[in-house]
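In this view, the complex is presented without one of its protein chains, the others remaining in place.
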Amino acid sequence: MLLHLSTWPEIEAYLKTSQTIVVPIGSNEQHGPTGLLGTDWLCPEIIAHEAQKAEPNLLVGPTFNIGMAQHHLGFPGTISLRPSTFMAAIGDWCRSLGAHGFTKIYFLNGHGGNVPTIEAAFSELYAEASFGGRPRGFALKLKNWWELKGVMGLATRQFPTGHGSHATPSEIAVTQWAYPDHIKTAEYAPQIAPTGPIREAADFRARYPDGRMGSDPIQATPEKGGELVAEAARGLIEDVAAFSAEVAPT
Amino acid sequence: MLLHLSTWPEIEAYLKTSQTIVVPIGSNEQHGPTGLLGTDWLCPEIIAHEAQKAEPNLLVGPTFNIGMAQHHLGFPGTISLRPSTFMAAIGDWCRSLGAHGFTKIYFLNGHGGNVPTIEAAFSELYAEASFGGRPRGFALKLKNWWELKGVMGLATRQFPTGHGSHATPSEIAVTQWAYPDHIKTAEYAPQIAPTGPIREAADFRARYPDGRMGSDPIQATPEKGGELVAEAARGLIEDVAAFSAEVAPT
Amino acid sequence: MLLHLSTWPEIEAYLKTSQTIVVPIGSNEQHGPTGLLGTDWLCPEIIAHEAQKAEPNLLVGPTFNIGMAQHHLGFPGTISLRPSTFMAAIGDWCRSLGAHGFTKIYFLNGHGGNVPTIEAAFSELYAEASFGGRPRGFALKLKNWWELKGVMGLATRQFPTGHGSHATPSEIAVTQWAYPDHIKTAEYAPQIAPTGPIREAADFRARYPDGRMGSDPIQATPEKGGELVAEAARGLIEDVAAFSAEVAPT
Amino acid sequence: MLLHLSTWPEIEAYLKTSQTIVVPIGSNEQHGPTGLLGTDWLCPEIIAHEAQKAEPNLLVGPTFNIGMAQHHLGFPGTISLRPSTFMAAIGDWCRSLGAHGFTKIYFLNGHGGNVPTIEAAFSELYAEASFGGRPRGFALKLKNWWELKGVMGLATRQFPTGHGSHATPSEIAVTQWAYPDHIKTAEYAPQIAPTGPIREAADFRARYPDGRMGSDPIQATPEKGGELVAEAARGLIEDVAAFSAEVAPT
Amino acid sequence: MLLHLSTWPEIEAYLKTSQTIVVPIGSNEQHGPTGLLGTDWLCPEIIAHEAQKAEPNLLVGPTFNIGMAQHHLGFPGTISLRPSTFMAAIGDWCRSLGAHGFTKIYFLNGHGGNVPTIEAAFSELYAEASFGGRPRGFALKLKNWWELKGVMGLATRQFPTGHGSHATPSEIAVTQWAYPDHIKTAEYAPQIAPTGPIREAADFRARYPDGRMGSDPIQATPEKGGELVAEAARGLIEDVAAFSAEVAPT
Partner (left out) sequence: MLLHLSTWPEIEAYLKTSQTIVVPIGSNEQHGPTGLLGTDWLCPEIIAHEAQKAEPNLLVGPTFNIGMAQHHLGFPGTISLRPSTFMAAIGDWCRSLGAHGFTKIYFLNGHGGNVPTIEAAFSELYAEASFGGRPRGFALKLKNWWELKGVMGLATRQFPTGHGSHATPSEIAVTQWAYPDHIKTAEYAPQIAPTGPIREAADFRARYPDGRMGSDPIQATPEKGGELVAEAARGLIEDVAAFSAEVAPT
């Protein structure tokens, strides 16, 4: 089920048999000369929706499409929340879902730069309960889509060199598969982009002038994207099932 | 153009000729027995994307899909931000866009309950400049899709009675047109739901047990939805053009 | 009763028979060449105190005199809260009153620019309860004094042209009636001020150089002010009674 | 001048010769069996307005009437801001006044419980400049009215015993002088209330059941109040003049 | 006991017989030409640890070493929290300790500039309970080390002139006694530093070019420091015992 295409009585009924929800989460940020600005929220959305087709009982929430991308603000089109804003928003999503009785909230993430803030947001939510000595009522899980079972192995086989860490051929392949009418081309040099630290936006643009980090995205194809989506969807179904089956300690 | 399906060089090029962007904004909340939970963010997204097809030079940003829906939290599936969180998030979206040189940020809204908070968020953003005695650098505009030229007149002709204010036949018709595979049916009584004040969630559910306010959504059809979308898309193109043409005073 | 001229045992006694309080709320901001800076908080205070004389059992709280007036900061004497600060303060007023057992808190407002932030503040307060699935314990109501029964009709008869929306002859008349020793005169042109959008302070002063919006305040007289106050006071008593009589749904 | 009874052009003119403003600040809180709830904001308002009559060139702003009174929330009628809210509001008042060119902002305070939070608010404002290594642009001063020259000496002569620290005969006398129609009487015991620490509201009410701390307010008379106001008004004029005359170091 | 050199089972056992903890709190800020940057957090730490040696059953927590020192930011090495940050942090310390069952939390302070913010933080914590009409569960106490019994008398005998208020010979003597390898010397003039108001950092450095306020720290010796520490440690043990013995009202 897609939550946003369901009615409240349908969700009320769903909650009687399952209390798990998957939320695709990402970022809207520059992805080099050929990557879509939406790449990082489109990838987890594409994968989660694909998994939902294979496993209709998987409940997928709306996509959380703007994340923490302050370092990309030097490139037009990037939209970023400050970490403090991002935490507040994740908090309200989870408080809303928790109020309905969801006990397992699974974030499928598409942006490495989101990870620390999402985890800090989880701690902020848990802390509300911890200061009061009471149970939180829900468990939170963050998983990057490229860490789902089988995905990184496949990506390494597909792209033995030039995968890199930003504007990677794997993420671009996924969006090419889903949005074949929006495949972009560009000339860029060097073939494989440099790597280094991530700091403020001005520093980032000076280090990585076209926005790529360590990657050579020309290797992306829709076919490879389709393979990645299939692998990730399988991994997601399995991982969510394991999370749903977890029992709280007593 | 859809921003999220563009690259940063494409947005950089766009900004040389236009500095306007349209952001669909709504809410994910219960919409009665037959309305989709996503209704309020799907409607402005549907209309903005439709307008963008007719006017390719219209730049549409990602959809801001979670808004202020605290009063609907008594119904499963509703996800709400607190007003303070919503304001912080709108602020960061606008600060991001303003940093790229957008000078006209137009929010096409799908949820009446968002209006005060969005306007308060605008004031918070303007205040940053006002306390410093400097220009803000961008102008903000909020428009509800049902207030676009021609739309309310059409809806009144389509639904002379039972339009109501929440889970209206017009908004449900729009989603039926766009998502014909997700048309829901339900029996409900009374035919036209009651009206009254909006307070906290428990009060809301007690007053409006099935979630509707003043509406009889059974009148919705995909065809009527298509008419509404067409009318709204025309109105949007015209309204955005007028906003883009506004000149700041000196 | 005026709360600030009462003792706590008097309020304790009052709460045994009524749980309603009226709070005048406004703004301290420029009101054109002849309007007092306090106009927007003086008007609701004047009206509420007048109503209290006619209906001694009406409890009127201290006046909340600084509101959201960021757009007026280009004119000396304006004092504004940011929306976020304003919301926090309204929240603490209401939490204080709610802690004493007030169940109906009625804000009589004197500044249109306050409306979105006050409503957002109400939602923030309600949301605290809504996330927890519990009743809030009090109901909140916002009413602009010019929307009380009979007032706008009277103002239209008094000022058929040049009423406008800021530094209006009606609000200036009210303060002239109450503070006849502080009636100001000035020459200004054009006779009727321009209208347009409201953005940051620098933009506002450029559009509206003397601070008026759409108004010709020279038409104000103390007599007209007295008529407006009398009409508004009657309307307030009636409106508060109706609010007090409202029964929460169960 | 009273700012709220002035126009913006009058304040613009005032700023050409003086950049000092006096803001009465207090609290709305229980003051024992006979003290008005408004005592702590009425006293500085009464004194400042009286001083302004003697020295018309003294500019007095609107009264900041709600302060930090969390410990009094166990008594009906008390309205309190949390310290964090109070700080934000003081901040916005000062940022507004500073934006107009006021360089000396003088708070005449009527509530001892406000002092730490007001001073913390000052530090928060100064810190904005200090982190940036720049001048703040305005100087802030806090003065309790009972610390103005001559006042405490007079109060000690008027009330050699039973002055106490809350619901004192001196502050009640001031309000009796200004509001002779609202003088209250009550029986209470013991004659002089106990003293002790101040903690949360429940603790406070248990320690001080009728709300007084160390005081015997029956000694208050309007005449004594008038003497106190006269002394304080003289002291205020002198103290503000000295503050205005201060020169910033270079 | 020093909390940080204990295990959790030891603290669990301690709480069965006592619920009091002492937290040294200070600031890391410039202390003139010869004072250590850590002076204000080292002094209460030195005293509390010394007291703990004499009274092993005294529980001393980790030192809260960064406080509110915005005015000292013009001098390298100063680290300051904004008051709002400081309050949040004090709040979380106390909420943590309160969650374990500590009912008496005693802050031994080493920096006068911390006082208002610490007291505001206490009020913020109490307010959480006061708005809810419930007991807070713990009592908070702030004591400056120089106000412990006997200390100021001794300091006045040791330093009859030139004690001053910042970079005082007494505080420097305490650190000389504890850190004899880090005694500094410098030439400075005038012998006794000026005094005056405290505002933003730039103003402070202009008024007090070498960082001292009213003091002549050359008089400090390790011997005098040792006497002060002994006196203060005695005073602390006595004062904490009295605080522990306080019974809450019912």
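A, B, C, D and E label the chains in the order they appear, each numbered from 1.
The working rule: contacts are C-beta pairs under 8 Å (C-beta built on N, C-alpha and C of every residue); 3 or more make two chains touch, one makes a residue touch a chain.
In this text the structure is predicted, and so the values were computed from the model without any measurement.
**Q** With touch as defined up top, name the shown chains that contact the chain not shown.
**A** Per the contact definition above, the missing chain touches A, B, D, E.
**Q** Quick one: which of E:33, E:133 or E:249 touches the chain that's been left out?
**A** E:33
**Q** Quick one: which of A:121, A:155, A:174 or A:213 touches the chain that's been left out?
**A** The one listed residue touching the chain not shown is A:121.
**Q** If I consider the whole complex, including the chain that's not displayed, which of A:70, A:144 or A:215 touches that chain?
**A** Counting the whole complex, the residue in contact with the absent chain is A:70.
**Q** For review purposes, identify every residue of chain A that touches the missing chain, sorted by number.
**A** 68, 70-71, 73-74, 80, 82-84, 87, 113, 115-121, 123-124, 126-127, 129-131, 133-136, 139-140, 197, 199-203, 206-207, 248-250
**Q** Which chain D residues touch the hidden chain?
**A** These residues of chain D touch the chain that is not shown: 130-133.
**Q** Tell me which stretches of chain B touch the chain missing from the display.
**A** 95-96, 99
Quick note on the criterion: only the chains that are shown with their structure count from here on.
**Q** Pull chain B out of the set; how do the leftover chains group by touch?
**A** Leaving out chain B in thought, the network of contacts stays intact as one piece.
**Q** Taking each chain's centre as the mean position of its Cα atoms, how many Å separate chain C from chain D?
**A** Taking the average C-alpha coordinate of chain C and of chain D, the gap between them is 25 Å.
**Q** Whole-Å distance, chain C centre to chain E centre, using C-alpha means?
**A** The answer is 47 Å.
**Q** Could you give the separation in Å between the centres of chain D and chain E, each centre being the mean of its C-alpha atoms?
**A** For chain D versus chain E, the centre distance works out to 29 Å.
**Q** For chain D, write out the residues touching at least two other chains, lowest number first.
**A** Residue numbers touching two or more other chains: 73, 80, 82, 84, 96, 99.
**Q** If every chain is a node and every touching pair an edge, decide which shape results: line, ring, star, complete or other.
**A** Other.
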